[in-house]
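Note that this complex is displayed minus one protein chain, with the remaining chains in position.
Chain naming follows the written order as A and B, and within any one chain the residues start at number 1.
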Amino acid sequence: MKKQVKKIIIDKKGEKVFKFKFDQDNSGTEMVVIILALLPGNYRIMLKIDHDESETKGKILVRAVVGKKANLLVDGLIRIKKKLKGVDSSLEMRSLVLGEKAKVEMRPSLEVLANEVRVAHQATITRLSEEQIFYLMSRGLEKKEAKRLLVRGFLGFFEESDEEWRKIETCLK
Amino acid sequence: MRMSFVVKDLEVKVGEKKILKKVEMIINRGELVCLLGPNGSGKSSLMQSLMGNPIYQVNPEAKIKIDGVNVSSKSVDERVNNGLFLVFQSPVVIPGVTIREVILAWQREKKRLGDKFLGSKDDVWVWKKTIEEKAKRMGINKELLKRGLNEDFSGGEKKRMELLQLTLYEPRYVLIDEIDSGLDIDGIVVAAKEIDRLVKKEKVGVMLVSHSQSLWRYLKPDRVLVMKEGSLVKEGGAELINELQDKGYEQL
Partner (left out) sequence: MNYKTKVMNNYNLDEAKEFDYVYRSGRGLNRKLVEGLSERKNEPKWMREFRLKSLSFYEKMRLPKWGVDLSGIDFEKIYYYLQPVKKTEASWEAVPRAIKDTFEKIGVPQAEREILAGVKGQFDSEVVYSSIKKMLSKKGVLFLSMDEAVVQYPDLVKEYWAKTVLPMDNKLAALNSAVWSGGSFIYVPPRVDVKLPLQAYFRMNSESAGQFERTLIVADEGSKLHYIEGCSAPVFSTASLHAAVVEVVVKKGAKVQYTTVQNWYKNVYNLVTKRAVVAEEGQMRWVDGNLGSKISMKYPACILRGRKAKGEMLSLSWAGAGQQQDTGAKMIHVAKETSSQIISRSVSRDGGRASYRGLVKINQGAVGAKAKVKCEALILDDLSRSDTYPTIVSLEEQSQVEHEATVGRLGEDQLFYLMSRGIPLDEAEAMIVNGFLEPVIKEIPLEYAVEMNRLINMEMEGGIG
């Protein structure tokens, strides 16, 4: 099973619904959803994940950066129907809060009706670690640069454009 | 009849892929057989399928005889009660289940079967003491006996726990899949002493896989079998170890 990685980037307010169906063709694909909730306002993302066929593997990674006064809701549901076998499905949602008065709500849900499967999800809400910032600064990096590296590391292999980085930067103090 | 562990006409598949082709071998009681071969040659698969791991599909014609009794259609636990034991290369973690619980469950099963087989100690308290004493001999911290099997154990601790179980089960034939990887020198000496005792004193038949130089410094095998690409390709005496050490597996 070849590993494909597909990316979706969301940086606009409002409600968005994404449906993922895993079958023999796309089994093994890793979907990365990057959410830049940087402006004050509401961001609502709904993810619906289904496995249509047995022996399929799916992985969804959500990485969200949340700015000052932004209000983010991520709702993800993995549903495994009866009689499916050999399904391996995981959903990982991580939010990095960069501003005050932000609100983050995550609802990772699972409905599993088959038993020869392995389903998992993880959700975390964190902020930049002072310890890590200090460490990078003690390696000669300026504070802003240290934060940039950490946010970069958090988002994974996301190569932000200058414009996107500027938006993120406005959230870093 | 000389008591032995006999394997005939063994072919093993995983899914559509053939892993082992026409394997035939014998381990006699009181004999130490060394199994060598390059990575991927099928050594672990051979041992796991002899023990009955359901991942491996064994052909119906295969014969696996323990002292004359064919166990090829018997379940895994039945094979244990017929005197076969497997020491795992990478023992799995079983959270919340301690070694004492495992031993007691096995004893209950044997009692239920009428205790026709090896092992006579069936008193709970006697077992507790026995486990503790043997654990001490193996250099296992008492604290580990209370934990779930292999839960947060280091590599060396896992191997010692396997050895401990080996001494508690008193089998007739043992398949050892790399006991030494992860063990320090002290551990290797303990393992070698125990294996030597089993072979010479208890007359257990042992087949042992090991890549390590150190183990063979303390043990001398009676025979050496070599595997390559799922088949047994060569058989010889202890000198074969050094020969392979010098020339490698390519020449076979």
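Convention: a residue touches a chain if its C-beta (ideal position, glycine included) is under 8 Å from a C-beta of that chain, and two chains touch if they have at least 3 such contacts.
The structure presented is a predicted model; accordingly, all values stated were derived computationally and were not measured.
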Which of these, B:V97, B:L145, B:V189 or B:A238, touches the one chain of the complex that we don't see? B:V97
Of the residues A:M106, A:L136, A:L155 or A:I168, I need the one that contacts the missing chain. A:M106
Touching the hidden chain in the full complex, which residues of subunit B are there? Just list them. 51-55, 75-77, 80-81, 85-86, 88, 91-97, 101-102, 105-106, 109-110, 148, 165, 169
Which parts of subunit A are in contact with the chain that was left out? 82-83, 95, 97-127
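Going forward, only the chains that are shown with their structure count from here on.
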Between subunit A and subunit B, what distance separates the C-alpha centroids? Give it in angstrom. 46
